[in-house]
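The structure appears below as structure tokens.
Complex shown without one protein chain; remaining protein chains in place.
Going in written order, the chains are labelled A, B and C, and every chain counts its residues from 1.
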Amino acid sequence: MIPNQYQFELELSVRDYELDLQGVVNNAVYQNYLEHARHEFLHHIGLDFGELHDRGTDAVVHKIELEFKRPLVANNRFVVRLRAEQHGNVRYIFYQDIYRLPDNELILKGKVTAVFTNNGRPIRPPEDVVAAIKKNTIDR
Amino acid sequence: MIPNQYQFELELSVRDYELDLQGVVNNAVYQNYLEHARHEFLHHIGLDFGELHDRGTDAVVHKIELEFKRPLVANNRFVVRLRAEQHGNVRYIFYQDIYRLPDNELILKGKVTAVFTNNGRPIRPPEDVVAAIKKNTIDR
Amino acid sequence: MIPNQYQFELELSVRDYELDLQGVVNNAVYQNYLEHARHEFLHHIGLDFGELHDRGTDAVVHKIELEFKRPLVANNRFVVRLRAEQHGNVRYIFYQDIYRLPDNELILKGKVTAVFTNNGRPIRPPEDVVAAIKKNTIDR
Partner (left out) sequence: MIPNQYQFELELSVRDYELDLQGVVNNAVYQNYLEHARHEFLHHIGLDFGELHDRGTDAVVHKIELEFKRPLVANNRFVVRLRAEQHGNVRYIFYQDIYRLPDNELILKGKVTAVFTNNGRPIRPPEDVVAAIKKNTIDR
């Protein structure tokens, strides 16, 4: 069961090639984890990035804030938990936190701000996109 | 010449394998660029991450804030410019901005907070580390 | 059930950050998949790379041959199937093939030759390593 403050979660495990010299998951790799979880969430609610791109619309990350609490190491299982909020007409904020399994220790707190663009300019997202996200996000 | 507010810069260019489906550098790759520039800076002022690690000391990133202004695309040259500040006894903040070349358009603004740790606990960094960074950073 | 000629398999799916400009999984990423499957196999039979490394022993890839049959694209699920063979005293060959799911189309045929080393020189692997692999590989 997904904890109350989240709407979606994705369970993954560390792969050895993601570790760096210090024996921990390299910082940049957490962004891969978060991106993958966001795309899986959007896919889960019926949106497809490749198809959106073909229609000329891209969801573009505008801002990323990551707080690293504890490192993940070899063989760790973990879960990326996610909550999406719409802010105004064009911005979406994804709160994405990573917890180690099975002990649920907090590994990383992430906040990702995305906007939709068409040919590089911010746009109000297409109606079907708005509707799909609205059904699955919390309006503030 | 490095602009006044920066202390170090590293020139790089985009490699095709860093591009994603949307034809732009994948967001996580910017963290690679920033990490590489920080390590080159530390190497430049006489510090070595591998050697520090062997002495039991690691510089650990605690927080990353990235603001994406414009995407880098295939064949772009760019420069990572960096300014380091010591805050208190254990924290260092690296301001790292990426500019496209030759037009100097701002691509990304980054702020990376690092602490030194020994066996996972924050420590006051070794004296030679403090001295090397002090000579090359601005104390606030 | 794992097909007869294989001893182990690992099911994965494509992540969007693994795609390149052409909309297909970047060639280098297949090596990540293969490495991850080998390590999972070795882990599965009771061996641990990090622990081996701490004992001074590394399994080092000596040769890689990859034949690309069809590309993987966004949202594809696939399976890495693996068979290991010991050749002589020091060499292990991993045959690793990737099949798309659910249609089992062949995506990639891989052959990875590994040797065990101690401080960089090839060695006959430790007895427990030999025993664990022998139980799970085909001797030629």
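Quick note on the criterion: a contact is a pair of C-beta atoms (placed from the backbone, for glycine too) under 8 Å apart; a residue touches a chain by one contact, two chains touch by 3 or more.
Keep in mind the model is a prediction, meaning the values are calculated, not measured.
Only one residue in the set C:Ile2, C:Ala28, C:Leu101 or C:Ala131 touches the chain that does not appear here, and it is C:Ala28.
Across C:His44, C:Lys63 or C:Arg77, the residue that sits in touch with the chain not pictured is C:Lys63. The omitted chain makes contact with chain C at the following residues, 21-22, 26-29, 31-32, 35, 49-50, 53, 58, 60-68, 71. One chain of the complex is left out; on chain A, the residues touching it are 16-17, 19-21, 23, 26, 28, 74. Seen from chain B, the chain kept out of the figure touches residues 15-17, 23, 32, 35-36, 39, 43, 48-50, 74-75.
The rule is simple: only the chains that are shown with their structure count from here on.
Bringing chain B onto chain C by least-squares fit of CA atoms involves turning it by 180°, to the nearest 5.
If you average the CA atoms of chain A and of chain B, the two centres end up 24 Å from each other.
Here the spacing of chain B and chain C, counted between their Cα centres, is 34 Å. As a whole-number value, the distance joining the C-alpha centres of chain A and chain C reads 29 Å. Annotation for chain B: residues touching 2 or more other chains are 21, 26, 28.
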